[in-house]
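Omission of a single protein chain aside, the complex is shown with its protein chains in their original locations.
So, chain A:
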Amino acid sequence: MAAAVQDPNRAAVAFGRQAVPQLFEQLQQRDASCSLRVLTSLCDLVHEPERLYQIVTGGFIAQLQDLLKDEDPSVRTKTCELLHLLTSHSIGRLALLSSSLLPPLSVLLDDSSSSCRRNVHLVLNGLAQMPAGAQALLMLVPKLMLKLRQMEEEQEEEEVLLLSTLSSCSRLDPLPALASDGVPVLGHTLSHCSPNICREATEVLMALSVPEDGKRQVCEEQVLPVLMDLLQNGDLQVQTNAAGVIMNTVIITTGPSSCLVLLR
């Protein structure tokens, strides 16, 4: 038989049940050069639900905590990618929540490598889709708002993911985001040209404008003119979300008056 072609970027994978435990044992040895290869193989394996189940039930997730603090940014990126693949299943999400990996992940939000940050945002986004995950991420909302304020122009993907996470969290409980000056910051992001960002930002605004305080802030911060402009935007989602924000805002009395003023 022809020998299996070894991809130099991947570690050798054992057969059957031993694949996952053996790879994690190799990770335990903390060999810098082979960690990346082992992680790549793991990422390939995790696409299969059985392996994912094995990882979750074998309790190997705690080992990943050390890898998140590794010095090599590519190792950190790969670990976050692995975690992102874990969040595609509900047991993975639950395991991720119950493990203590959220604090190290939140530390990695300020990482120097952009691909690492992107993967972290992917993980958080995946977690936030679940109500329990959104609940757990509510504590991170102030930090996320801070990151949003500091976001630069080139980091579009990260911004989109960040805004998506924020919208999921705010749908659950908009008060933390409101408390960290959510409405003004989002007003600034609305003037961004990219449709993805606009869509996500308007979604967050829609969630934020549910409580009365949010509605009042939307009127005060002069966000309504921007929203009116967005109603003529080309993207359907953007229009929908902008309309949603306006729908929420006009419920209070100052809403319609300011809108009518603007329409004139």
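Note that contacts are C-beta pairs under 8 Å (C-beta built on N, C-alpha and C of every residue); 3 or more make two chains touch, one makes a residue touch a chain; residues count from 1.
Following the convention adopted for this analysis, contacts and distances are computed from a predicted model.
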- Task: Would you mind picking the UniProt name of the chain not drawn here, from "Tryptophan--tRNA ligase, cytoplasmic", "Histidine-containing phosphotransfer protein", "WD repeat protein mio zinc-ribbon like domain-containing protein" or "Radial spoke head 3"?
- Result: "Radial spoke head 3"
- Note on the structure: The listed residue (A:94, A:228 or A:252) that touches the chain absent from the view is A:252
- By the document's definition of touch, the residue of A:11, A:206, A:224 or A:259 touching the omitted chain is A:206
- Pick out the residues on chain A that sit against the missing chain. 206, 210, 212, 244, 247-248, 251-253
